[in-house]
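Excluded from the complex is one protein chain; the other protein chains are retained at their positions.
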Amino acid sequence: MKNEVFVGEGMKYVKEDCPDLYDAIVKLNDAVYTGRVLDYKTQKLMAIGIAAASGDTNATEKQMRSGMAELGITKDEICDVLRVVLLTSGMPPFTKAMKILYEL
Amino acid sequence: MKNEVFVGEGMKYVKEDCPDLYDAIVKLNDAVYTGRVLDYKTQKLMAIGIAAASGDTNATEKQMRSGMAELGITKDEICDVLRVVLLTSGMPPFTKAMKILYEL
Amino acid sequence: MKNEVFVGEGMKYVKEDCPDLYDAIVKLNDAVYTGRVLDYKTQKLMAIGIAAASGDTNATEKQMRSGMAELGITKDEICDVLRVVLLTSGMPPFTKAMKILYEL
Amino acid sequence: MKNEVFVGEGMKYVKEDCPDLYDAIVKLNDAVYTGRVLDYKTQKLMAIGIAAASGDTNATEKQMRSGMAELGITKDEICDVLRVVLLTSGMPPFTKAMKILYEL
Amino acid sequence: MKNEVFVGEGMKYVKEDCPDLYDAIVKLNDAVYTGRVLDYKTQKLMAIGIAAASGDTNATEKQMRSGMAELGITKDEICDVLRVVLLTSGMPPFTKAMKILYEL
Partner (left out) sequence: MKNEVFVGEGMKYVKEDCPDLYDAIVKLNDAVYTGRVLDYKTQKLMAIGIAAASGDTNATEKQMRSGMAELGITKDEICDVLRVVLLTSGMPPFTKAMKILYEL
């Protein structure tokens, strides 16, 4: 199982309290991250970019951390992702994500 | 110049009417899409994913079209991007983007 | 299977082209709409409200239609949902959803 | 007056400093939460769902707290609301809201 | 009454079907647009900018039209508003709003 999304506190409660939902999420997570042509690392960069574009501090940090720890994604790679965030989503989510990245 | 974002009607009016702003956008676009480590195609997939996650029909279609025309991005690659959109952003933006992709 | 989310064009393509993902979505959909205490109709009202609050025209119309067809949800009930949308999300998503509701 | 939205710090300043606006908000709040067919509790669950779907930590916690204190809404009921958030809005707002719920 | 937000189809249905809610909205609208220090035109520019930043095509067009018709707001003024949208919210909402503006 590609388990990067399951490290957060929120999922711990889901597992304990809603096992049916937890199982469905694990299955979906596996289906999502088993791309047919893109490798897992590229998909993970995607998740980092989408989290940063949405301006969600917690999700952005969690995705960056797990991408770096699990897949060896580098700061330079994330920085290139955030360049796209700047163009597509504006300054506030970009600078917020840069701050998160450089203070990891 | 990597000119994919400049095909839309909106940018035509910017070029004609606000040349100072147009120049700044061209400069920013070039800086954004000149990643240090990620190639242009990966950054373009990022732009497709972020557009789809935001639920913006026009932007999603424009990014998909230019990615396919300019960079040879395939439907299968975009489909793997949209898998991540499903997990991070929910069903509505995912199904909307799938419909756009399959009706291009 | 509670199948309301599967009527759209987008899901048709998922089913044909990504059967693994389709299966995971069906499983998740079933887990989501099998609440422990809230009935399906209340959860469906929830989905209508969230779609309307996000300003997504397609999703809002699809959720309203399936709620009315499958579960006998009335216009008055949806109107009471949209009152909450007004307070939490402002005039534009509220008036947009009211227009959709009254022109169904 | 259904006063749940008025507990926050922000509204305190509105009341002191912009009484005209405060009066209009009170009137709107009353009109919103006087649904014709849905009861107040169902509308409140809606407000919790919309807040959670938007990923707004403060609003989500405030709505959960007031729903539990004023209306006796249970954790299981909120959990069933959050299931819908997962499907419609993706993992990040869902896990964030689950964490808030279980740490209340 | 400053009635610009009431021209849309959505509000027509509210007036007919939910007069209590309609009255509350009229009162709120009046309180909102009776700023203490900013004039109505500056507040209207604000509404145009926020609508454009949110990427909502209908709301953006409606706000632009009513601002031009009621208050004599010019295309150049709106263009200066949209410059800020570009920086704060990225290319897609900016180019979308420029297209709307130039095709009014």
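We just call them A, B, C, D and E in the order they show up, numbering each chain from 1.
Rule of thumb we're sticking to: contacts are C-beta pairs under 8 Å (C-beta built on N, C-alpha and C of every residue); 3 or more make two chains touch, one makes a residue touch a chain.
All of these numbers come straight from a predicted model, not from anything done at the bench.
Hidden chain, full complex: it touches shown chains A, B, C, D, E.
Contacts to the hidden chain, counted on subunit D, fall at residues 5, 8-11, 13-14, 17-18, 21, 25, 51, 54, 56, 58-59.
Residues of subunit C that touch the chain left out of view are 86-92. Even with one chain removed from view, subunit E keeps its contact list with that chain: residues 5, 28-29, 31-33, 35-38, 42-43, 45-47, 49-51, 53-54, 59, 74, 76-77, 79-81, 83-89.
Simple rule for what comes next: only the chains that are shown with their structure count from here on.
Contact with both subunit A and subunit B is made by C, D, E. Least step count on the touch graph, subunit A to subunit D: 1.
Centroids built from CA atoms put subunit E at 35 Å from subunit A.
Between the Cα centres of subunit A and subunit C there is a gap of 26 Å. Residue numbers of subunit B whose C-beta contacts span two or more other chains: 5, 51, 54, 59, 79, 83, 86-89, 91-92.
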